[in-house]
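With one protein chain withheld, the remaining protein chains of the complex are depicted in position.
We call the chains A and B, going by the order they appear; numbering starts again at 1 in every chain.
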Amino acid sequence: MTAPIAILLEVNGERLEMDVPPRVNLADFLRDYLHLTGTHVGCEHGACGACTVRVDGEIVRACLMLAVQAHGKAVQTIEGLSDSGEIADLQEAFREHNALQCGYCTPGMLIAVQDLLRRQNDPSRDRIREHLSGNYCRCTGYQAIVDAVAAVAHRRRERTR
Amino acid sequence: MKASAFTYARVASIDHALEILSVHGEQAKLLAGGQSLLPAMNLRLVSPQIVIDIGELAELRGISIDRGMLRMGALTRHVEFLNSREVAASAPLLVDAVKHIGHPAIRNRGTLGGSLVHADPAAELPACMLALEATMIIRSRNGERRIAAADFFKGIYTTALHQNELLVAVELPVASENSIHFFHEFARRHGDYALAGIAAKATVANAVLSDLRAAFFAVADRPVLAEAAAGLVNAAIVPKLISEASAALGDELDPSEDQQASSSMRRHLARVLFRQCAEALVLRGGLNGATA
Partner (left out) sequence: MSVARGQFEPLSRLDRPNSYIGKTVPRPNLDRLMQGRGVYVSDIELPRMAHVVFLRSPYAHARILAIDAGAAQQMRGVIAVVTGRELAVVITPWVGVLSHLKGLKSAPQHAIAVDRVCWQGEALAAVVATSRALAEDAAELVSVEYEELEAVTDMRTALDPQTPVIHPALGDNLAFERFHVAGDVDKAFAAADEVVEAEFIFGRHTGVTLEPRAVVADWNSAEDRLTIGTQAPHMVQSIAALHLGLRERQVRVLCKDVGGSFGIKVHIYADEMATYALSKLLRRPIKFVADRVESFNTDIHARDHRCTGRIGVMRDGTITAFEIDDLTGIGPYSMYPRTSAIEANQVVNLVGGPYVAKAYRARTRVVFQNKNVMCQYRAVGHPIACAVTEGLVDLAAVRIGMDPVELRRRNLIADDAYPCTSPAGLRFEKLSHQDSLRKLVEMMDYARLRSEQESLRSRNIYRGIGIASFIEVTNPSAAFYGIGGARISSQDGVTIRLDAQGSVICQTSITEQGQGSEALTAQIVATVLGLSMERVRVILGDTDNTPYGGGTWASRGAGIGGEAALQAAKALRKNILDVAAAILQASAEELDVADNTIVSASDRAPRIELTELARIVYFRPDTLPSGIQPELMATRHFVPREFPFAFINGVQASWLEVDVATGFIQLLKHWVVEDCGTIINPQLVEEQIRGGVVQGLGAALFEKCVYDERGQLTNANMADYLVPMAAEMPDIEVGHVVSPTLESELGAKGAGEAGTAGAAAAVINAVNDALRPFGTVVTEIPLTPQVILTALGRI
């Protein structure tokens, strides 16, 4: 009755075929089945943003999606975005500005930030704060993160000049 | 906080979904965006035996305009409202409203149909549908029926939808040229559920409002159209008039008390919203009237 379902999906560019019980959410699937533990679990009710991943290019809360809903989709986690180099400049800016302390919110934060910068190349500080309004950080107080994002936005604009 | 086990059915057609619904009734839940259902399931507040995933049904998607009516499929994701030219042109109120729904990651998955059927009293879209005189298009194995928004929202988490029915689309009249709108809500933090909110649509004729539909949310167990809005119609909207109408609104509303706000708090905020709405409409409509 609650038997595992076969799903075919792509995770960080790798095509996978797996059987997973329907109740397993995408965050737990990534962590427990694929051992990609960079996606973190903070609340399991969609409030904190720690589990943010990309599905078919759009950011989603992995705790609010079933693994079986990812069938036929392309999922990108922090490991994938990191290894591909896509967020290398963001990671460098986070390091420079100490925009992470414990690091637990950081994967979700980086993915959310990258989402913003793909849509807007000149976001104001208020706009940055607004876009990140669903990502909880208890350590930094957010300012260093905003500083890092603003710096990267500026650098990316300079590069495309 | 792991959901209870369930059987999962990814349906390929509306008919298939309806069939499962009619067989399993209360034991089945429809899964669209999952942004309301999944938190509830993770918290074990709801434990369906069967989850019917309608998320891939093409028939439930699409935004189109035909003969003066905007039609939006129930599976329209919130984010699509922000990007749709049709919606921007024909129902700009929805564009303003959607910006207040949760956060980007929530908007990428959450759906119009999900929000309307979940009927959270503090949700934005039900109030918008009320203001915009939308019609819900509902299908069951018996065929299709249409319910006006005014008759659809029955109470907290309760709609006129029967257990074996599926909301397939929403239709509403395209905004006319002399249509103006106003949307605002008060929430403790960006993206939170509102403490009080207003979704308003009005028609301008001869420098006055010929029509005003002001739907409030988070002030009752369902969205409510303010009768006090009538006080602003066909009149010069001067401060005295706004005050009177706002007082009438206060009398009309009877918000319940909860952890987030007291009854008088919500009533007060509703009146502030009403005032802000009136002043904004005067500006947007180039109306006769002076603002306070």
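The criterion applied here is as follows: contacts are C-beta pairs under 8 Å (C-beta built on N, C-alpha and C of every residue); 3 or more make two chains touch, one makes a residue touch a chain.
In this text, all values refer to a predicted model and were calculated from it rather than measured experimentally.
For a quick check of understanding: of B:Leu43, B:Ala58, B:Ala88 or B:Ala148, which residue touches the chain that isn't displayed?
The single option touching the absent chain is B:Leu43.
Return the single residue from A:Val55, A:Ala70, A:Cys137 or A:Ala153 that touches the missing chain.
Answer from the full complex: A:Cys137 touches the omitted chain.
For the chain that got dropped from the picture, name the residues of chain A it touches.
23-24, 31, 35-45, 47-48, 50, 77-79, 82-83, 91, 94-96, 98, 100-107, 110, 125-126, 128-130, 132-146
Even though one chain is hidden, which residues of chain B still touch it in the full complex?
Counting only chain B, the missing chain is touched by 1-5, 43-44, 186, 188-193, 195, 259-262, 264-265, 267-269, 272.
In the analysis below, only the chains that are shown with their structure count from here on.
So how far apart, in whole Å, are chain A and chain B when each is placed at the average of its C-alpha atoms?
Chain A and chain B have C-alpha centres separated by 29 Å.
For chain B, which residues count as touching chain A in their complex?
1-8, 10, 31, 34-35, 38-39, 41-43, 49, 51, 53, 55, 79, 102-106, 108-109, 189-191
Looking at the complex, which residues from chain A come into contact with chain B?
Residue positions touching the partner: 1-3, 5, 21-23, 25, 28, 44-46, 49, 52, 58-61, 63-66, 68-69, 71, 112, 115, 130-131, 133-135.
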